[in-house]
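Only one protein chain is missing from this complex, and each of the others stays in its spot.
Showing subunit A:
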């Protein structure tokens, strides 16, 4: 059980590095490491399907997209706009206030702490696939339409407007 605490510490450390690093490319790379630690968390939860999907979609597709846009726009440390110190301090204090509010709320509510896992292998691909294609068939098909729409929209938005002016 100490693996969880170690990986959780790594996640928090790399998440902090993501938002506090000046160079955007380093920031993306730290985010990749953060997502890798999340994959380890999914494996610890015995959610193997989610671990694989997280690995492929987040660490593969989304991070390549971020890196590609960063390099396409040719951004580096010198062009990075920074906020003033007072705004940074106020933002940090506001985030800490949110965290304290969360923790206070968790103290009030009663969470059932012991793990009741009658089917400990619900996260396996076979079982999750049966749930996905029996109970959630319509949302699954709708999400495919959503992805198609997003793809068409992204291509339309990023295309250069040739017949303008």
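We take it that a residue touches a chain if its C-beta (ideal position, glycine included) is under 8 Å from a C-beta of that chain, and two chains touch if they have at least 3 such contacts; residues count from 1.
Everything that follows uses one rule, which is that contacts and distances are computed from a predicted model.
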The chain dropped from view, which UniProt name applies: "Aspartyl/glutamyl-tRNA(Asn/Gln) amidotransferase subunit C", "Ferredoxin", "ABC transporter permease subunit" or "NADH-quinone oxidoreductase subunit K"? "NADH-quinone oxidoreductase subunit K"
Per the touch rule stated above, subunit A touches the missing chain via residues 1, 3-5, 8, 11-12, 15-16, 18-19, 24, 27-28, 31, 34-35, 38, 41-47, 49-50, 53-54, 57-58, 61-62, 65-66, 69-70, 72-73, 75, 79-83, 87-88, 90-92, 94-96, 98-99, 102-103, 106, 111-123, 127-128, 131-132, 135-136, 139, 143, 146-147, 149-151, 153-155, 157-158, 160
